[in-house]
Every structure is written in C-alpha cells, then in structure tokens.
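The complex appears here minus one protein chain, its other protein chains still in place.
Entry: chain A
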C-alpha cells in the first residue's frame, strides 16, 4: 500500500482527493489548520487515513507533520500533494501587504517547506516518489483582483519545474496540476453573473468538479506517469484553450 501526504484536506479538492485516494487503496496522511466534521467521519471510518494539525506556512510545523505522518504510516513516503492554499481578493493598489504576505507564505512557502521535508524522506528511501503541486490556471493567465494568488500559483509551477530537474535522477517526479474554476467552497463567493460568464466561456459548458481533477492526480501518482516530470497539467474544461 503506497503512502501519500496531502495538505489542505479539510474541504474542497483536498477532502475529495483524499477520499478518492483512499478508495484507490492508498494510505493517506492529511493536514489542515483545523479539524472538520468530515475529517472526523473519514478518520473514524478508515484506518488508512489520519489527520494531523499543521499550518504549512510554518516550517517547524511541516517538519513535525511529515515526521509524525511517516511514523504513523510505517511505510515509505511515495507522494506529496501540495494542495493547501487560501485565496484573498482585492486590487493590488489597495490590497494590504499583510494579506499578500500571508497568502504567499501559505500558498508558496508552505508548499516549498512541505516539498523539502518530503524530499528529505524520499532521498533517504532511495525508491523514487511523486510530488504534485496544485496550481491554477490563474497562475498562467492572471485574474483581476487576484494578483497575490496568481503570483503564488505561478510560483508553484516554477517550483515544480525546478524540483523536477533537481530530483529526476532519483526517480522522483514533480508536476503541477492546474485546475480551472471548480465548483467548491472556494468558488462559492463568485457572483451569479460571474459564474454564468465563466460557464459561458468554458467549451465544456460547466464548472469543474473534484471528480474531474482527482483522476488526473491519481494518474500522476501512478507508475504509468514515471516519465512525466516538470509539467503543468491543465484541467479546466478548455477555458484557457
């Protein structure tokens, strides 16, 4: 049974992905800042899942989390899914610097800290591995009012490319998955008109769902994806086509 760490599992894509990975036979350690009822239920009903508290923007907490998770799993670490992230909206000219700092600390530095800890495990194990950074089409295309968020996601794509080069010789692949607009809590703040506009511009005529993204992540975790690294896989219904 392969062991995977997923960050940001309390809701949305992280929660849905965790359920999908468990259904496919993976052992999963997940983290988030706080517990949720859904996590409690998942932990109660599945011995192959354990939740840990961790703020990924805090390097010390990521060290503790990865160490504790690997001790719990009693298995080599096969994969890391860097999914934790926050979104804050506002034009940059009036966007508080403290909000930009917090967003970049969690979305970008958090992923970097987690990748560092995972790579330390994977290098010692010397049996390959997978790192998948959950990016966004907003990282490559930009979006009004989401400058810091866009910068953080573009940064994740750069992180994937650099780590892919750095660790490829050890059979460790590093890729980004860039979803488009997903029907999750994160997109619930979209106005009806904005939502309709996005759907109208999407060739496949709808917002994406967790079920559209999870299979692509599972593919990148699989042996079949062993020769794919440093790539960004866009899953957006064709809106950036």
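Here is the rule we go by: a contact is a pair of C-beta atoms (placed from the backbone, for glycine too) under 8 Å apart; a residue touches a chain by one contact, two chains touch by 3 or more; residues count from 1.
Here is the rule we use: contacts and distances are computed from a predicted model.
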{"item": "Hidden chain of the complex, named as in its UniProt record, picked from \"Carrier domain-containing protein\", \"Sulfurtransferase complex subunit TusB\", \"ABC-2 family transporter\" or \"L-cystine import ATP-binding protein TcyC\"", "value": "\"Carrier domain-containing protein\""}
{"item": "Residue touching the undisplayed chain, where the options are A:100, A:150 or A:167", "value": "A:167"}
{"item": "Touching the absent chain when the full complex is considered, from A:11, A:88, A:120 or A:161", "value": "A:120"}
{"item": "Touch list for chain A against the chain that is not drawn", "value": "120, 123-124, 126, 166-167, 169-170"}
